[in-house]
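One structure is given here, and the rest of the page talks about it.
Here the complex is missing one protein chain, while the rest keep their positions.
The block that comes next holds chain A.
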Amino acid sequence: MHANVHVIGDAAGQANFKALHDPFWVRWSLVGVAVGFIVLFLCVPLGLVLYQAFSKGWQAYWTALAQPDAIAAMQLTLVVALITVPLNTVFGVAAAWAITRFEFWGKSLLTTLIDLPFSVSPVISGLIFVLMFGAQGWFGQWFSAHDIKVIFAVPGIVLATIFITFPFVARELIPLMQEMGSEEEEAALSLGASGWKTFFLVTLPNIKWALLYGVLLCNARAMGEFGAVSVVSGHIRGVTNTLPLHVEVSYNDYDVIGAFSSASILAGLAIVTLVLKSFLEWKQARV
């Protein structure tokens, strides 16, 4: 009797397993396709970048990175990110606040416009700035009369990067702030807190992880942007080349070590971003 029950239980267990799981070959071929894809399109290229960068040894790698042009490119990339990211953080918070807390005419238009940089090709975005501020552009005459260079200079690169990266922070915050509602803020106000105190003591702690996440993505894009910056920069070595542009210029000059050593810096940045991103996602999920 006892043995009987046991056998039935076992058979039932197996039936359950079959009912709830796909066959062995389906599961493993799907996993295989996914893993194969990642290896082929992510791991191999990343490995190749590092292999090429170090193909002539550490010495050559450091020498390539220590070139004045490479250092200038890194400095410019940092400067652009340092200007762009804080500005877009402020803009993103302000836009998310306006959209989720106020009713105003044109609100849905603003919501759509925030996504515009994602839907426009970066090259077009760059061209817009050339058309506006270039020598033949709308404001070009006025700027050249006042001896201000925008296109083929740092201001143009900053403008193009701001345009490309402004959706990131706002897009992270809008859904979160919509879901949270404004009751906590109203409660703070009713308790006598000023608008600023309400923002810093109530709103900011609630959105901080999403905000950091948005800032991180914004920063990654600001440092890695190629298309729009390429159009407005003019590729002047040591002056208007950001790191991605420096990679291209070096590669076109058959300076393989130079190109790949700079590329390895960008790849490293991507990996750091990825790690921070998963940390922030984990943090957000816990809040």
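Following the convention adopted for this analysis, a residue touches a chain if its C-beta (ideal position, glycine included) is under 8 Å from a C-beta of that chain, and two chains touch if they have at least 3 such contacts; residues count from 1.
We adopt the following convention: contacts and distances are computed from a predicted model.
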Choices "Cytochrome P450", "IclR family transcriptional regulator", "Succinate dehydrogenase hydrophobic membrane anchor subunit" or "Sulfate ABC transporter ATP-binding protein" - which one is the UniProt name of the chain not shown: "Sulfate ABC transporter ATP-binding protein"
Options A:Leu46, A:Leu78, A:Leu127 or A:Leu189, residue touching the unrepresented chain: A:Leu189
For chain A, residues in touch with the removed chain: 183-184, 186-194, 197, 201-202, 205-206, 287
